[in-house]
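With one protein chain removed, the remaining protein chains of the complex are shown where they sit.
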Amino acid sequence: MPEVDGKPKDRSKRILTGAQAIVEATEQAMERHPEVFLLGEGAQDPKGIFGTTTGLLERFGPQRVMEMPLAENAFTGMAIGAALMGQRPLVVHQRVEFSLLAMEQLLNNAAKMHYVSGGKHRVPLVIRVVVGRGWGQGPAHSQSLESLFSAVPGLKVVLPSNAADLKGLLLGAIEDDNPVVFIEHRWTHYATGHVPPGYAPLPLDGPRRLREGGDVTVVASSYMTLEALQAANALANQGIGVDLFDLRVARPLQLAEILASVARTGRLLTVDLGSSSFGLGAEIVARAASETFDSLKAAPRRLGLPDHPTPSSRALAEVFYIRSPQIGAAICDLVGAKPELRGQLEEELQAGRDDLPLDIPHPSFKGPF
Amino acid sequence: MPEVDGKPKDRSKRILTGAQAIVEATEQAMERHPEVFLLGEGAQDPKGIFGTTTGLLERFGPQRVMEMPLAENAFTGMAIGAALMGQRPLVVHQRVEFSLLAMEQLLNNAAKMHYVSGGKHRVPLVIRVVVGRGWGQGPAHSQSLESLFSAVPGLKVVLPSNAADLKGLLLGAIEDDNPVVFIEHRWTHYATGHVPPGYAPLPLDGPRRLREGGDVTVVASSYMTLEALQAANALANQGIGVDLFDLRVARPLQLAEILASVARTGRLLTVDLGSSSFGLGAEIVARAASETFDSLKAAPRRLGLPDHPTPSSRALAEVFYIRSPQIGAAICDLVGAKPELRGQLEEELQAGRDDLPLDIPHPSFKGPF
Amino acid sequence: MKTDLISLEGSDLSTEDLLRLYRNLLRVRLIEEAIAARYSAQEMRCPVHLSVGQEAAAVGACDPLTREDRIVSTHRCHGHYLAKGGDLTRMIAEIHGRATGCCGGRGGSMHLFDDDAGVVASVPIVGSSVPLGLGIALAFQQQGLPHVAVAFFGDGAVEEGALHESANLAVVHQLPLVFFLENNLYSVYTPLQDRQPERPLARFASAHELPVEEADGNDVLAVRRATAVAVERARQGEGPTLVAVNTYRWREHCGPAYDDHLGYRPEGELAKWQAACPVARFEKALTEAGLLSKEHQESFAAACAAEIETAFRVALQAPFPRPESATDHVYA
Partner (left out) sequence: MKTDLISLEGSDLSTEDLLRLYRNLLRVRLIEEAIAARYSAQEMRCPVHLSVGQEAAAVGACDPLTREDRIVSTHRCHGHYLAKGGDLTRMIAEIHGRATGCCGGRGGSMHLFDDDAGVVASVPIVGSSVPLGLGIALAFQQQGLPHVAVAFFGDGAVEEGALHESANLAVVHQLPLVFFLENNLYSVYTPLQDRQPERPLARFASAHELPVEEADGNDVLAVRRATAVAVERARQGEGPTLVAVNTYRWREHCGPAYDDHLGYRPEGELAKWQAACPVARFEKALTEAGLLSKEHQESFAAACAAEIETAFRVALQAPFPRPESATDHVYA
């Protein structure tokens, strides 16, 4: 379970940052599976792609930690071809936007090869895409494109929220025989958490309940889970029970447990990392509306990015991103909480943040990034 | 209004095929606006890109009907650059899949330039993408990617269903100062309808009600509108009133009229051209669930393609595509019609089709296409 | 193009080798002609891109390959698939959309593959399979195997960015990959000169320091020779090569017919290329060298015809895939 603010309760457990968890997963997978290799622009770079590839070149050499030219389309196809031959490539893009140049390869060749071949071909491929945010990255370096990938049958799409999942799900993605788009929010690289040391791949088996509660079902993904958890914790103190799910896997979407929860609570809020419109929340709400219709007590709600590109200026980012106070407020609305409570909660959640700049994840961090 | 089976009621009106309507729109726009030019692979081809560019080269010459090398990414960027300088390019892709190679240009440069420039730049660009179907086109030549484009703020997405709209909305798209993805289903090229002869651009202003009815709201797009209309007509004979909307514009999504209809009927069915999951229907249903919650009488439903790539074999296509009998049946379920009625309706709708092969739009048509 | 006799000199091939090449050429031709002849029956309900006229490229390129070597192909893949040893019955069944097809009917004519024969994938998006070829070659390199990958593509693909990115990558990583370019002068209806500057097409390779072997694409021996050099280089760990050959598509881009009446190709061009027929020229050379008798030739043709007849009969009798199976194999 993610620890908000990185304050683990049990200090005997091992704490890593998300970035360290990724390094550890990659290291262990490469050690265990000679077919696993890493490739990408900057795979060998001295800063280790935000610290997520640090030490791998030294350990495994340039044949297995391959630096790529700026040729996203061709090297994605190359990875697919290698996967068809039984290798297990791990591609990394420092920004999800660079993968747009490889959409044809991903959507046609990676996603469909298994299907078209009637199950004969396999594409055990992982594409790590880093989703930027903050420090004025702006319109072409901080999109969150999970809904694009999630619309493609044949791809799997994973959105880890915490260090343990970054490790476990990355191992699970590497062991999976399908092409997996592994979406890493930059801020989950910084967040710390307990990470078990061993080789323990987690299957890509869908959402995890992070908190139990009877009043409202909340589904968040990736970094937004941390914001939602903060809101849920504060609400619990007020006696409002949030059944909080970390979505984890957006495709194939496994909603059984979430729908069962909605059937119980009658209330649903989704919190998307990317845009609200045409986002993951649309699919989840549509499914809930169709499949738990009779149990719904209130209109389901979605939170997510507004319907415009990401502006660079921090003044505009201020109203762009969803944070825990808004999540808390939306939940209050959903459960029909008293206005005083809503106001108080928003204030409380905001209070812990007033000294944090909006555009960086942690005050000790100095740009650029 | 589209004429199902191409049987217009008023024989005095002028009847064109969808393809002819596109030619006429292009011709009129090029005549009126010297900034309009056509570019694409096959723009000059002797078959006229499924008959949609026939005669244009002869009329306007190779400077304005530009043949392109196989360079989708660069020529899309070229079109965007020309649009930034006040030209009005009309790009055509014979299959929507080819545009996947240009996703970076479309999503970053075309969609965001106006926003990023604070409104100074304009990208008056139309991208015609043809959506294939039938005749075993298979997995990489018959996808329907409208939900990908519709997820992108800054793009407009148009899905015409009939000859009059193919002409009017294409003119409207050309006159629009934004990048417009104009999605043409192959079978709408064949369908005939009344087309007014003059230069009359239709604004990209959202859905059109095609039939009024009080029992259920149905929203379809592109070719699926024709299937839905067939079902709605049959249902009307049975006393079931369908409020049928042709979506027309998937982005920006203008749902006011549809939501008002749902508030009235309490029942909603969406019929997507592409996949049901993560499709346009998800967004529409989610909006309806949030905004018309108190009026809903039954769980909203979505129809659309199943969650797998398009198989080539006609035996597999048989269960892949949604047709009027299934739409009729879904509506019966929604309104709680008697099982006999449902069965009778399905039979009636199927009867008109039994002699039509599934994989071609019209029996007189001979492949390949 | 050349219409003269194909010279058998300088080839170190045995009579058996030469006759194998001839048989393979003839077989591809007859299969494609049979598809053309039967297409109007509308049982093959998928697009077909025939390679009639281009047989020597496919056959000459695949002849130096071992079974373990792999190829990737394009929309125009019939010839490559057959020349590499792909199963005819499964190909014809695939084009008929049958469960017994090489993709179980899921791919149709543009997605032919055969794992046993080393045909990894055919892909209908132009240029899209070339990067797959890189990956196959990379896997060979990583696995320490002495095998070679061949990526087939047409003159149109040279305009795609993917091809240039691939050439650069292959050279930088010295991948055991042969880029095999069949220049048939057209992309659908558009001639080369409307799409690319005038220059020897193979020159694009110099941008990437990619070595080049050129050959007359209608001379199966010349193609074989050029490819063998490239394959040997790759096998020895000396990296990729571009093999560039000129050839010509006789029939329409997609479909069974001749379409010269559309006027997109200069009058007489087709006739000239037909005079350079890769099958007839080689047949004549073998005949004049006394290696191929009329009877021999006729027995080859008859054997092919019988094989083809059977393949079509079997395909037409084969079951369609069960509709419910459409949802299988979305995920492994």
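So that you can tell them apart, the chains are marked A, B and C in the order they are listed, and the count of residues begins at 1 in each.
Going forward, a contact is a pair of C-beta atoms (placed from the backbone, for glycine too) under 8 Å apart; a residue touches a chain by one contact, two chains touch by 3 or more.
Predicted, not measured: the structure shown is a model, and the values here were computed from it.
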Report task. Going by the touch rule at the top, give the shown chains the omitted chain contacts. Result -> A, B, C
Requested in this report: Using the touch definition up top, pick the residue from A:His33, A:Arg264 or A:Arg314 that touches the left-out chain.
Outcome: A:Arg314
Query raised in the report: Among B:Gly18, B:Gly48, B:Gly138 or B:Pro153, which residue is in contact with the omitted chain in the full complex?
Result: B:Pro153
Report summary line: The one residue from A:Ala74, A:Ile127 or A:Val285 touching the chain left out of view is A:Ala74
Query - Touch residues of chain C, complete complex, unshown partner - result: 159-165, 168, 171-172, 194-199, 203-209
Query raised in the report: Can you name the residues of chain A that touch the chain not displayed here?
Result: 41-42, 44-47, 67-71, 73-74, 97-98, 101, 135-141, 306-309, 311-316, 318-320, 359, 366-369
**Report entry** Residues in chain B touching the chain absent from view
**Finding:** 37, 63, 66, 68-69, 71, 73-87, 89, 104-105, 108-109, 113-122, 124, 153-154, 156, 176-178, 252
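We take it that only the chains that are shown with their structure count from here on.
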Query - Identity of the chain that, by mean CA position, is farthest from chain A - result: C
Requested in this report: Work out per-chain C-alpha centres and flag the one nearest the whole-protein C-alpha centre.
Outcome: B
Report summary line: Taking each chain's mean CA coordinate, chain A and chain B are separated, in whole Å, by 33
Report summary line: Distance in whole angstrom between the CA centres of chain B and chain C is 37
Report task. Compute the distance, rounded to whole Å, between the mean C-alpha positions of chain A and chain C. Result -> 44
Requested in this report: List, in ascending order, every residue of chain C touching at least 2 other chains.
Outcome: 103-104, 106-107, 111, 123, 125, 161-162, 330
Report summary line: So chain B residues touching two or more other chains come to 73, 97, 101, 138-140, 307-309, 311
